[in-house]
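Here is the structure we will look at, set down as structure tokens.
Here the complex is missing one protein chain, while the rest keep their positions.
Labels run A and B following the written order; every chain starts at residue 1.
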Amino acid sequence: MSEKVLMKGNEAIAEAAILAGCRHYFGYPITPQTEIAAYMAKRMPKIGGTFLQAESEIAAINMVYGVSAAGKRVMTSSSSPGISLKGEGISYLAGADLPALVVNVQRGGPGLGGIQPSQSDYFQATRGGGHGDYHMIVLAPASVQEMAEFTVRGFELADQYRMTAMILADGTMGQMMEPVSLDLHVAPMPEKPWATTGTRMQRPHNIVNSLYLVPEVLERSNFERYERYRTVEENETMYESYRMEDAEICIAAFGIAARVSKNAINAARAEGIRVGMIRPQTLWPFPSAPFRAAADRVRCMISVELSMGQMIEDVRLAAECRVPVYLCNRVGGMIPEPEQILAAIREAAKTGGNKQ
Amino acid sequence: MIVFQKPKSLADVPLHYCPGCTHGIVHRLVAEVIDELGIEGRTIGIAPVGCSVMAYDYFNCDMIEAAHGRAPAVATGVKRADPEHHIVFTYQGDGDLASIGMAETVHAAARNENITVIFINNAIYGMTGGQMAPTSLPGQVTQTSPYGRDVKQCGYPVKVCEMLAELEGPEYLERVTVNSVKNVKNAKKAIKKAFQNQLDGKGFSLVEVLSSCPTNWGMTPQKALQWIDEKMIPYYPLGVYKDRSAGTEVSK
Partner (left out) sequence: MAKLTFRTDLCKGCGLCVDACPRQVLRLAADKINKKGHHPVEAADEAACIGCAFCATMCPDCIIQVER
């Protein structure tokens, strides 16, 4: 058992990124993720890395594009409005098949919204957010330990599949302090023969590009990308199953919503209600299989979210209409209380769903 | 003895530019400089969005295609990825550099980012068919200023070198043109200096090249070169706007 240190979620992300070999960070200040930038500003100069406060989120993501094109591990972080600005760059990263890590510590929206926690960027994250056909690998940590581990994993997956990986956290996760082990295993970075590092007159020139004016060629590049996405779906889907063995009711929740839900589940169990939870750790690829399997065993599902109901669409798709899926939510920076979730569980136990 | 031939770092492919478009001349000058400085193997070029979007096919060095206006930010990333080895240049038009990418341009200059920027100012959006550019002249007729650019309604052209010269940051700013043999030779000197500055670690060096767009100006290539003399240079005077190492802040 390695030694644990007490860290904020945002700091854990930053330190884990450094441990993963990331030496380039670009960002623009926005609440509630500024600890990441502050941490990088302190650490990077001491380890020969680059911290640069960009003039905008747009510039930051394009600096990421440049470092990634040059074959190095690189990251940026922001919060919801800033991620919208990065959407253009993320689409270009996808089009050029460049790896990168983007952290979104979500806050309430739309528009300027608020600065309190939210999960209302689920659609933006899991559907891509920018223009064109593409996906990001979306990792949803529910503890400071996972903030650290998923950061490392995000870099590894990004390099392996030449995709953007996103850590989709929220203000609570970012600010939360927990003991964390930083004894993290980091896979060696793969060779990047495609990188634009100068030919050294030893190879033909590399081109990093997302423009394909011949439609057949552009179609093929999309097909190839989606072949890769299928491999990601097959191999990299992650979820936690909590007290699902005998469950009649299945909670779907990620991040902070999953933490609160655990309390509600334990309270409901104490009342004799058989309820469990499937907690997606990857939101794309979405763990459809366990939800599909659960749909044959449970009476109903409850999607607990800090949004007006976004993940619920994926839960419903996975459940294939076999059971009703209810929404239990707060928005605008509010977090559901365990009592609200417990009430939703009780209601579902009394009246909800398919009769056994 | 060969006195003139295609530079080695210019790719051996047909350029897609319209007949008489001076993009080709500037491409060649950049390639000649890369050859003469012996830096092809260290150079990474950033292509813009606009007519020169496919510049990535025209140079033999490593190339990156950037989002519209973002080339200086991408260049910043590439340069910082390996500042000792990488020689980085952007090649951008007026819409890319002076409109949608103005923030990236100004801040790369303010940071004195050690990159080379080649700025093609032809006072029009060429690729999309001749719309008004941030550098279109007052009264200039374009597809989106069909009655002539009305400065009351859409403001005045942006003078990039003059504007950037006000900043503490940039090392070197010069405006040149390529509308005559003499001017082409001067343009090459400026481009070479802009690359040499980067090799010497001096910082942000931008060369603005007044260029022609015969197709969208609706002129013969010859008339277009004259139009640079008659209309563009009076509004955009040639010269060195900043050369910190030489102690020149503004040459006028």
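One rule holds for everything that comes next: a contact is a pair of C-beta atoms (placed from the backbone, for glycine too) under 8 Å apart; a residue touches a chain by one contact, two chains touch by 3 or more.
Given the structure is predicted, the values throughout are model-derived calculations rather than measurements.
Colleague: The chain left out touches which of the shown chains?
Modeller: When the entire complex is considered, the left-out chain reaches B.
Colleague: Which residue from B:I46, B:A73 or B:V184 sits in contact with the chain not drawn here?
Modeller: Of these options, the touching residue for the absent chain is B:V184.
Colleague: Which one touches the absent chain: B:I34, B:L137, B:I191 or B:L225?
Modeller: B:L225
Colleague: Given the full complex, what residues of subunit B touch the hidden partner chain?
Modeller: Given the touch definition above, subunit B has residues 1-7, 10, 14-15, 17-25, 28, 180-181, 184-185, 214, 220-222, 225 touching the missing chain.
Note that only the chains that are shown with their structure count from here on.
Colleague: Between subunit A and subunit B, what is the gap in Å from one C-alpha centre to the other?
Modeller: 40
Colleague: Which stretch or stretches of subunit B touch subunit A in the complex?
Modeller: It comes out as residues 40-44, 46, 53-54, 56-57, 59-67, 70, 73-82, 85-87, 103-104, 106-107.
Colleague: Which of the residues in subunit A come into contact with subunit B in the complex?
Modeller: For subunit A paired with subunit B, touching residues are 24, 26, 50, 52, 54-56, 58-60, 62-72, 74, 88-89, 92, 96, 196-202, 205-211.
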